[in-house]
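A quick write-up on the structure given underneath.
One protein chain omitted, others in place.
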C-alpha cells in the first residue's frame, strides 16, 4: 500500500518492541482528515471573498494528514516512551520532582476556572481574583514577606522580576546609576547570572568556602556601595544551609544592597524558617517545585515573587486586591469584592495577562490540602530522606561536603572515575536501568563529576533503600558495564554531538538524500534477546 | 529498610526494565495511609456505640496500606504492561476492536449524567429517559425492529433475555410446554448454547455446509413443532453472509419458531441490510463492539435487545416512554415528558436498574457522531479491509472458505502446522512481537488451527499492509522461531497449565512456603540484550 | 463526524487489488431483496461540538445529586466521595480500550489488577475465591442461586424479603428459564423469619438488608447447614469495614453490589456484581478467574484460569453464559478501595454509621415519623412518614433534597434513608428542617 507509515503498528511501544515511533509526517496520507466543525448556518463565503489577494496564500499550509485513530495511537505510544514521576522515583537534584496529587488536577478542571476570559471585567472574574488573593497571602506567610506578584510564569522570570524590583528600588533612591553589580555564589544556578545580565547588572562571583557555603570574608571583600544586591538560595545548591546567613544579610544591607532569595530550594524549610526571617528582601518561589505543580516535560510552571513592605510599591501590576465593598458578581460565599490595582510605583507588567493562572490554582489546591501542618511535614520528610540516603552512600561515593544536608545533597563520582573510569554520566545511565531516573549531573559546577540527589518527601523509605542498593551496585560496576548503559530503554545512548554537528531541527530540515535514519530495524532483528 | 517493596522503582515498566510489578500487598507498609475524609461536624460515636457487639468485627478488615504516590505509580506501571486499541491494531475476530472516539468519553463525563440516582423520581431524570428513548429508536431503525429494551448489560445477557422472550411468546400461545428445542449452528459463539441452557431449552446443533454456511437441508431435517426457534449471527462467525437466510427464516417460521439474531457481527451490515428485513424476530446488539463502547479489559458492555411488534408486549420493564404531556422537570429543549412504563406482558426485570447507562450513552454519542451516512461508511470500510487482508494472505495461510467475506474472515495455520509445526497459537504470539495484537484463535470450532481476523474499519490501509507483511514473515518462520515468541513483551509465554494445576486465585492463597515466584531478577541479569 | 481513515484514492487502490469496481460490489453476497434501499433512515453525522451540545441538553434535563439536590437516597446505589485517583488511574486508556486478557503476555496490567481485585473481595467477605466481576448485584444473586442449586441438586430456593426487591425480581425473571422454585421469606420487625424445616438448595439473606437492618447471618448459616442448603449472603462492601465477615459466619457464597467503590450513581450502571465463594465451589464459579503463575523465564505472571468452566469451552454445559463482564469497574473498585486502605475502610464505614444514627434520631423526633422496624441498622434505615413517601420525595426535591427512596407495598410503604460519609451535620440539619416543613 502506498503512502504513510502504519499508524496501527505498536513496535515502538516498549511493551511491544524497540523500534522508533514514526513521526506524524510519516503517518500522514494525502487527503486523510480527522477535523470536523460544528454547524453554524453562516454564509459560506470563500477565502477569495474574505481575504484580499495580496494576503491570501494559494497553497494550504502543510500540517499533517492523519486519522484521529492514528493520532491517538501515536501520542499514546510516545507517552510510553517517556519516564515520569507517575512511573517512578525522579531524584533530580534542585528540581523537587515530588508526587503531584491528582486532587490538584481535578481542582483546576472546572469550567468555572478554565473558561474565564482574561479580559473579562472584574465583575465576571471575582472567583479567580479571590483565589489569587488567598494564594498571595499564603505565600507571604510561608516566606515571611509582605506582598507578592503572581505574574512571573517561571523561576527565571521571577528572578528577572526581582532584579528589576531592585533597580526600581535603587532608582527611587536615586542610586540606580551607581549600583551596577550583583553578587552571586559560584554554586548558583545558571538562571541567576543570566537574569542578572538581563537585569542590566554585572555579575560578581563569590567563591564557596571549604564547607560549601558562601565564603563570608570573600563576600565582604566584594561588597561596596556599587553593589545592588546578592542572589542566594538557602539551602544552597549543595543542599547545605548557609549558616552565616544573618551575617551575610547584615553585610549586604550595610552597603545598601538588597538580598534576593532564589526559592528553588524552599522545599527544605517550610514551616522551619522563612527567608524573611533570614533578612531577604525579595523572594521567588518555584511553585512547580515546592508546591507540586507538575513539570509537564519542561513547563508550565509559576514563579511568584514576594517582597518586604518597602519593595511592595514597585511590584508588577495589575494586582488583585480585596476591597471593603461587599461581594459583586456571582459571589457565592466570597468575602468582599476584588479589583485590579496598579501599585503606585510599579515596574510594570511582566506577563501577557496574569501569569500561569491554572498552575497557580493547582499550587493553591496543594497548599490547602497540606495546610500549615502538612507543609512542615513535607520539609521534615524531604530532609530526613536526603540525609538517610547520603548516609547510605557514604564510602561508595565521594561526598565532598559530608555533613548534615537539607532536602538534597551532592555526591561525586570522582572516586569511581579515578578507580575504574566510571563517570557521573555513566552512573546516571546505569540508574535508568535500575528503574530510577538519574540525579542531576555536573551541577553545581563547584563539584567535579557531581551527582546532585534530591529524593523528595513523597518517596517511601522502601524506595530510598532500593535506590541506595542500586547506586551501591553501580559503584561496583566496571567501565565496560557502565558504558553500555542504558540497555533497557527504547533507545540506547543518544549521539548528542551528531545532533549539534548536523543540526536537524525540524522534519523538513532532513538532509535531502538519505533523509532521516530509519524508524528502526523492521520487527525483531534487534529484539532477539 | 524493613517492610514492603519499593513503590518508586520502575523496573516493571517496559520502558525501564523487564521485572514483574509488585502487588499492592507487597507495596504495603503497616500504618501507611492515603485516605482522608471531609469535615462533617458530626458526633464522633465509636464503633462500639454504633454496632451491636454480635455484629462488630474486632480486627479491622485487611485491605492494603499504601501511599497515594505508590498507588499511582503501581497502577500507572500496570497500565504500561497492558496492550490496548490506543496502542495499536487489535484484529480480534468477533470482537470488533475498533477505535473508540474520545468524544464519547467526554460526552458521558457530565455530572448531569453521572451523578443521577437510579431511584430518583422521573421528574428528576427526564434527560436520561429522553436519551434512552432516542437510542432505542435509533437501534430499531438500524435493525429494522419495532421496540427494544436497553437493560441487558452485555451480549450474553441479551441472548438470555431473547430466549426468555421466546418462551413468553410461545407461552402466551399456550405452546411453552411443547417447544423445547433451540437450533444453533456448529459455528456459533459459546454464549449461544450456554444461554439456551439457562433459558431452559435444549440445544440442537445444525452443521455447516462445505461453503461455511448453515446447511439448509440439515436445518430443515431438524425442524419440527417442538422447535422454539433458532439463533443465528449473520454474517456468521466465519465472516460469511448466510445467503439462504430468507429460506431459513421461512422454514423456521413455517414450524412456528422464532429467529434470534446474535448482533455481534452487526458491524458488517450497517445501512446495507437489516435483521428485520431478513426475517429475524429478536435481535441483540453488542454496543461494545459495533458502537464503539470500549471493552474496558473485559467489560462493561451493553447488549440491548430489539424485537418485532408482536414480541414487544413481552419486553422487560420498566421502559422509558415518551408521553404526549408537555416536558416536566428541568426540561431544556426536550420534546415531551417521559415516564417509566411496564409492558403489559413483560418477562420482568433483568438488570438491577436500567442497564449499563453510561455505556448506553457512549454508544448514542457514537451513533450521533456517525449518523446514518457514517454508519454505512463503517461497514463499507470494515468489509473492504477484511477482504483486502484476506486477499493478501492467500497462499501463505490456508483459507478454508476462500470467497468474499464480510467484516472478518477465518484463516488457518493447518498448512504451517503440517509443513513446519507452527500452530495458530505460535502465529498469535509472533504477531505480538510484530507490534499487533493477535487474532482470535481456535474459534470458530469448525475450523482447525483457526485464526479469526477482524481488522475493523478504523485501521488504515497502511496498517493493514504492515499487518499483512508481518503475517507473511511469520508464515516463513521455523517452529523454533515461533516457539520462542513473544520475546519483546514484559513476560514471555505464560504457564497456563501450572495456573490451573496449583490454583492461586488470591494473594492470600499463595503456598505457605516458597510463596509467590519472585517479582523477577533483580536489576539487569535478564536485561542484558 | 466519521472515523474511517481511508481516502478515496486508497479505497480505489484496495478495490483494484480485489478486482472490484465499486464498494457496493463487496456486498454482492447480500441478496438484492434484502438490500436497504436509500440507506438508514437517520440523520447524518454530527460534528464533535454538536454532539457535545446534544449531551449538554440531556444533562440539563436531569437533576443530579449535589449541592442543589443533597442525596439521602441509597437502596443499593450510594452517594460516596470518590478520590481523584480513581478516574485518573482506572480510566487510563490502556485499561479502557483493552479487550478481555486473551493474550496474557501483553495483558499483565489488567490481569494483575484483577488478581488484586479478587484478593480484596475475598478479604472483605472472608472467602477463598472471587471472580473477576459480574454485571451487578442482581446478576450476582442469579449466578449464586444457579451455583447452589447445581451443587445441592435441589431447585428450591428460599429468598429473604430483605433482599433488594429489584434483585428478587431479576431472580424471578431468570427462574422461568432455570425452573428453580423461589420462595419469598417474610420479615418480622425488619429481620427474616426463616421456616424451621424444608428442603431448600439455597438460602439467600442480605445483611445489612434492604431496610438497613443487620440480619443474624450466623443463625441463617446454622439453618442452612441443618437443612443441607448452601447459604448465600448478599453483603455490602462498605459495611464490611465494621461487620464480621459473612464467610466466617458460614456463608458458602457471598455476593454484593460493588457500586460504592469506584462507580458513580449514573442512573444505575455500569456497576459491578461482586461474587465470592468457598474454594470447594471454584469449579462452579461463574465468569472469569485470574490466577498467579510463571512465564517461561520463571518470572511471576498472571493468567485467566480454570477456563473449562466457561461458555466458550463448555458451551451448553458451562457454569454460566457470562462472557463480557464489568472488568473496568473492578479496576476502579480496586483503586478506590486500595486508596481507602485498611484504616480508611473502617473509618468510612464508621462515618456512614455516624451520619445514619444522627439522621435517624433527628427524624424520629418529628411527630408522625416512626421507625419501620426495630432491628438495629448501620448505614441506612426505614421510617413510616405521615405523608406518603413518594409525595414526600417529590416535595423534598423542591427543597433541594433527594429525601430517600419510597418503599413498595410489600413493605407497607415508608421511606428508606441512606446517609454516607459525604453528609455534613449542616446538611443533615437542613434536611431535617425541610422534612419537618414538608410533612407538616
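Each chain gets a letter, A, B and C, in the order it is written, and its residues are counted from 1.
In this section, a residue touches a chain if its C-beta (ideal position, glycine included) is under 8 Å from a C-beta of that chain, and two chains touch if they have at least 3 such contacts.
Predicted model, so just to flag it, every value in this text is computed and none were measured.
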| item | value |
| --- | --- |
| Residue touching the undisplayed chain, where the options are B:20, B:78 or B:103 | B:103 |
| Among A:172, A:321, A:358 or A:396, the residue in touch with the chain that has been omitted | A:358 |
| Selected residue (touches chain absent from view) among A:68, A:136, A:408 or A:477 | A:68 |
| Selected residue (touches chain absent from view) among A:215, A:457 or A:477 | A:457 |
| Positions on subunit B where the hidden chain makes contact | 1-3, 7, 15-16, 29-32, 36-39, 67-70, 72, 76, 101-103, 105-106 |
| Residue ranges of subunit C at the interface with the undisplayed chain | 48-49, 56, 67, 81, 83-84, 88, 92-93, 422 |
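In the analysis below, only the chains that are shown with their structure count from here on.
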| item | value |
| --- | --- |
| Comparison of B-C and A-C by number of C-beta pairs in contact, larger one | B-C |
| Rounded Å distance, subunit A centre to subunit C centre (Cα mean) | 44 |
| Whole-Å separation of chain centres (CA-atom averages), subunit B against subunit C | 18 |
| Touching two or more other chains - residues of subunit B | 18-19, 32, 68, 72, 76, 80-84, 86-87, 99, 101, 432, 458-461, 489-490 |
| For subunit C, residues that touch 2 or more chains besides their own | 1, 3, 5, 10, 13-14, 46-48, 83, 85, 88, 93, 106 |
